[in-house]
Structure formats: structure tokens, C-alpha cells
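A single protein chain has been removed from this complex, and every other one stays in its place.
== subunit A ==
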Amino acid sequence: MKLFPLPLFASSGARLFALLGLCACLMVVILGQQAHAQSPDDAALLESLGTGSFNDKSEAINSVAASGTPRAGEWLEAMLDGRLQLAGDGTLVIVASTSGRSLEARAALDGAPMGTIERRELKRIPINNALRVQLRGAIATLDLSAEDPAVRRAAAAGLFGRVDDDLVSLIEARLEGEEDESVRAALERALALPRLERGDVTAIEALRGSQDNAVRLALTRAAQSGDAQMAAAAQQALGEIERRAEINRWLQQLFFGLSMGSVLVLAAIGLAITFGVMGVINMAHGELIMLGAYTTWMLQQWLPGQPGLAVLLAIPAGFLVSALVGIVLERGVIRYLKGRPLETLLATFGVSLILQQLVRTMISPQNRSVVTPEWMSGSVMVIDGLSLTLNRLYVMLFAALVFLALLAVMRATRLGLEVRAVTQNRAMARAMGIRASRVDLLTFALGSGVAGLAGVALSQLTNVGPSMGQNYIIDSFMVVVFGGVGNLWGTLVAGLSLGIVNQWLEPWVGAVLAKIAVLVFIILFIQKRPRGLFPQKGRAAEG
């Protein structure tokens, strides 16, 4: 679901366009409704939409909206979406969708199906931002008289904040004939702003608590007006709004921090296992993340048209791909370098370069575009004035699930028990019959697989490219070291707190300095507590 709170949050520049467009088309709506009974030349109207400069089209949109022709809404919507296109023979067609090689089309004039047409033979009718605003306004005005109450309600809500004097009379007329309660409420609300502008104190009541920017600006103006009663009431309403906005800002800041923190946790948690538990400095960790992201992309290529399903399938697939590469890496390289951290570091760094170049040569040096499924894009309004972006919400949830699953594996499974035994005392564990090298392999595969999961999640937030892993390797080590090596909870707390601190600093000092400040903080912290937030205790750790 895409939530574009466009008309509500429109800045006044855009609103100016909208108002100009709206009042123009409104006047013609009123005039045109009488005119339509005469000979409506639909063909000429339609043709005017497809030709001429942007200014000509602007006029054409007004005449179409005013004509009262039953197809006006359809035309304008198609034009807004870029689906109104010019075929080779000069007729205007409406295509079902704009993607693909050949498009299913029907005649714009009478809706007659025309089969499929090659995309190369079609030319879309160009529009610009001003026309887009005008089209939205015209469609909303047309929608006010739609059959479906939900459409009418949405149209009325869409007109909020952009109602001028001409529209007022139209909306008042609609209000009289309107029977649906919720549509009436939306219309009343749309009228409140112009009433406030005209000095009607009672309008403030209807606007109380609204987090809309247009309301805030109107109230600010009203609070400076000469009318003492008006000014006081506006001032009071404004105070309430500001307090709510302040709280919203805090909550939003917290969300930003948690969201960044959950990305850090996801990226670092695989490393918390391979580095934290096994003590392997794996510089190719970032590339394992990258492979997970590429798996998502690959699946989307194989399942065209179903990006959501591909992302879901990528969760197990990304885990498996990265885990398999992890197994090869462990068997092929790391096993032979046990207890030689410097050599491990250099060897895995080499592997990281090889993996990057492999992707670059075999797939492309260019970034790949991973489609965000419909249900993951846009934002959801939690309370009035506080919207949270959906993709980040999902990634937070995913991070929490991965963390819990990993915790369960380490606590409640035989593998987890063996891993803990081997890391605490390798010789003793082997004496008890645990095959330490097999445990090493499985642990490394698990850590690598989790890195793959991180890649799947990151593909929804940022670039998928050969060098994407490089951006996360430093952060991951930072989080693991800060949290305390060998401690999953430490990684969680460290990741989240670093995310929050970073996002809290950013508005004050900027993104560049915030990053540096966090690094300096960690350096100082490690000086004081070399074993991190949650140091491992016991003999194994002391040795």
C-alpha cells in the first residue's frame, strides 16, 4: 500500500499550483455542466489532451474536467499515470500497464479493446509536475460526485488544505446533498480552513489537534491576527499542536535509531557467531551479506512479476547460499589457519576481493535493482502526524526474529550446546566425544547463513552491488567488539544503542561528524573496558 499524503502535506508552492488549477477547472465544471447538453465533441476534447505545449494541455485538462463527459475521469487518471499514449496512427489509446514489451490497449475515445501494441510504437503523453498537481485536483473534484462513498470521502480528504473561495460554494452545495456521515465529516473538515481564514473562531474547534502542516500555518497566521479572541484561541490550539509535534519528533527519532540499530544488529549478528564465538576474523563477512542480497535479486529475476514472493523465498535461499559459501570457505581456507589470526585475516580479505570481482565479472559491475514489494513500500501512519516507513518496520521485525531464532539455536539445540562446549574448552570437549572440527564447520556455516539473511534484508534498504559488503564490515566488527565478544545479547544492545546514539547526534552535528563521534566514543570505551559491554566470564575467557 502506497501512502502518499500529498495533498495533505503539500507545501504552499505546490498548493498554489493546485489552487490555480482547481479554481480554473472548477469554474469550468460549473459552466460546463450546462454546456454538456449541447454537442459535446468528445473526440476534439480528447485530442486536445494529447497535443500542444504544457500550457495548452493545462487548458485542455480544464475543458475535459468541465465537459461532463462520462469518460473524463478515466482520461485524466490515465494521463496522470502515463497510460494515455499516442499510437502510431495518431489515435489516443489507454494502456493497461506501462511495463512490458507489448502493452494491452483500448481506444481512449470509446473504450473499444485494441489488442496488444508494441511499446516501441506507442508514445506516452508527456506531463510535468504542475500538470500532475492540476490533474490530481481535477480528479478529486470529479470524484466528489462519485457513486462510492469511499471515493467521495477520499476526494474530500484530498481537498483539505487547498480549498479556495470558488471551491467553498461547491463543497457547501455537495454538503447539503450528502447523506454519508463520514463524507460529511470530511467535507466539514475541508471547509474549516477557509472558514478560519475568514475569521470564524468556531472553525478552530474542528482543526484542534490536527498535525497537518496547512493547519499549523493557518493557526500561526490567526494567532497574529488583530482579533484578540481569535488570537487567543488560535494560540491555545497551536500550543497543543506543538506539544504533540514535539512528542512525535521524539518518537520518530527513536524509531530512526532503532531502525538503524536493527540494521547494525542484522549485519553484525552473523559475525558475533563466527568472530565472537569461534574467534575467526572473517573479512569476507561483508561479501556473505552481499551474496544474500544477490540471491534476492536472482530470485526476482526468476519470478518476474512476483517481487514479494521472491523476497520471501530469498530468506531460506539467501541463508543456504551464504551458508554453502561459508562451508567452502571454512573447509578450503580457515580450517588450515586455526589459531593464526593474522593469516586468517589476510586470507579472508583475499577471499573477499575474489568474491567481489567474481560478482563484478559474472553479473555486472553495475548495481542491481531489487524491487521492493508493494506491501513493503510507503509508510504507515501510527498516530496523526507520525508516519513510519514500512520497509524499515519490516526489517526491524525481521532482525528481532533472526535474533530470537539464533538465541534459541544457541540455547536449546544440541548444536548450540556443542558450540558452547567447544568454545569454552576445546580439548575437554573433544575428550567428551564432540567432533570439534565438525562443530567448527557448522558454526561457521550458521554465522555465514545469518549474514546471508542480513543481505536479504539490506536489499530492501540500500544498493545491491559488488562492493556493498564493504560498507558493513567495519560497522559489524565495531558492534561485536563494543557489545563484548562472544555474547549475542551484547551484540543486540550494542547495535541498537549505537544506532540510537548515531541518529540522535545526526541532526545536531551532521552525518559525517555523527559517524566520527560514535567511532571516537567506542575507542574511548574500549580503552576503559577492553572486553566490551558484556564481557565473557570464566577461565576460557581469561586465557
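One rule holds for everything that comes next: contacts are C-beta pairs under 8 Å (C-beta built on N, C-alpha and C of every residue); 3 or more make two chains touch, one makes a residue touch a chain; residues count from 1.
Here is the rule we go by: contacts and distances are computed from a predicted model.
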Listed names "Cell division protein FtsX", "Glutamate synthase domain-containing protein 2", "Transcriptional regulator, IclR family" or "Urea ABC transporter substrate-binding protein", with the criterion being the UniProt name of the chain not displayed: "Urea ABC transporter substrate-binding protein"
Of A:116, A:306, A:463 or A:497, the residue in touch with the unshown chain: A:463
Contact residue for the chain not shown (choose from A:259, A:282 or A:296): A:259
Residue among A:116, A:306, A:389 or A:424 that touches the chain left out of view: A:389
Residue, one of A:91, A:116, A:213 or A:425, that touches the chain absent here: A:213
Touching the absent chain when the full complex is considered, from A:52, A:82 or A:239: A:82
For subunit A, the residues touching the chain missing from this view: 2-6, 9-14, 16-17, 54, 82, 98-99, 124, 126, 128-129, 132-133, 213, 216-217, 220, 252-253, 256, 259-260, 263, 357, 360, 365-369, 371-372, 377-379, 387, 389-392, 461-463, 465-467, 471, 502-503, 506-507, 510-512, 515
